[in-house]
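One protein chain omitted, others in place.
Entry: chain A
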Amino acid sequence: MAKLRPAGERYKYPLPIHPIENLPQLIPHNPISWVHWLYCYYKSFNGLPKRISIKILARKYCHIIVDDPDEMLFLWENGFFGTGQLSRSEPTWKARTIARMGDLCDEVDRGKSNLALEDITDRRRLQRIDFKKKRQQFEDQLLELRRRGGTIEDESKLVAKERESLRSLKDQQLLSFKKQNDTQLRSEDSELIDEKGELVNLESLELTFVEALFLSFAIPVLDVSPYVLIERFLGPIATLEYRNVYPSIKQYVAYHHYRSHGWCVRSGIKFGCDYLLYKRGPPFQHAQFCVKVLDVDETHDYTWYSSLARVAGGAKKTLVLCYVKNTTTEEEILRLLSKKNLTKALSSYEVSELIYRRWVPGKNRD
């Protein structure tokens, strides 16, 4: 839920595990301060007091679900993990619904919610629709004029009028872009209120396989073992085949690589790539890079790269081709997995990158 807190403070930590804070001041020439500092250092603990519990739903394609509201918020605020199932990314459905239904859920913490990102987008879209309607009207008039055989002067007069009026509409829209108090209720909404008169929380946070593996293997956050996750997604560890394991390992190696270099990594499914890289996270700026993960020997025809690059370029992002290479043998990886040595298995992979960017000689002269 959106709280009135500056983003820098709200998203202070890049990961769910925080550095040890509140250590006493260390005075180099005072040995007692050293002893005190070391004592405090050893006494403090930066793990989570309680690991976050997940549910794994369905069996063919697994869905990893976190449904406790505090845990959902925690995973989002500390590294932007997971996606709200009824939101664009941050699980804001409850706050948005409270704002929409207004008086009906007065008792629920209303007023705390400010404008969610989804609302802003909605308002922009509505304004754009208005704009298009107006433009269509003028175009119909122009067509009519031509049909009647109007002169060029008439036509240019009309076009000038169109331009003027559309511009003033745009200016007006910019000015009126502030919160309106619009409560809409539908008969369907009664389903959302339980017997106690409170809003039912329909939304859960969903984690992808790589996110869940990262939160259990790389940092101890989820209360599930990485091997359990692998078994649920890929089958019993003893009978794994390399061709079934490799696609997931490849994805994870790339994910871990960028996370450990400090990037906020999120799914790139909307842009036809594997990952999006954010410098800090979605509330701060748009993702700068689209990452496509490839095997080191993988090649495709030119149109394949071209279509990826054009989608990335159209969204003002840079396409990164991330090549993953296995430095040992397939049998060795399977042997390490069956011995539950995931660390060694995963560190047998190397990652290297290429940036693939369209270059237009007439435009990109720098």
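Side notes on the structure shown:
The rule is short, and it goes like this: contacts are C-beta pairs under 8 Å (C-beta built on N, C-alpha and C of every residue); 3 or more make two chains touch, one makes a residue touch a chain; residues count from 1.
Definition applied: contacts and distances are computed from a predicted model.
Hidden chain, UniProt protein name from the list "Prenyltransferase alpha-alpha toroid domain-containing protein", "tRNA-splicing endonuclease subunit Sen15 domain-containing protein", "GTPase-activating protein GYP7" or "Membrane magnesium transporter": "tRNA-splicing endonuclease subunit Sen15 domain-containing protein". Of the listed residues A:83, A:216 or A:326, the one in contact with the hidden chain in the full complex is A:83. Interface note: of A:7, A:38 or A:57, the residue touching the hidden chain in the full complex is A:57. Across A:15, A:48 or A:205, the single residue that touches the chain missing here is A:205. For the chain missing from the display, the contacting residue among A:192, A:219 or A:311 is A:192, taking the whole complex into account. The chain not displayed touches chain A at residues 57-63, 82-87, 93, 97, 100, 126, 129, 184, 186, 188, 192, 202, 205-209, 251, 267, 269-270, 274.
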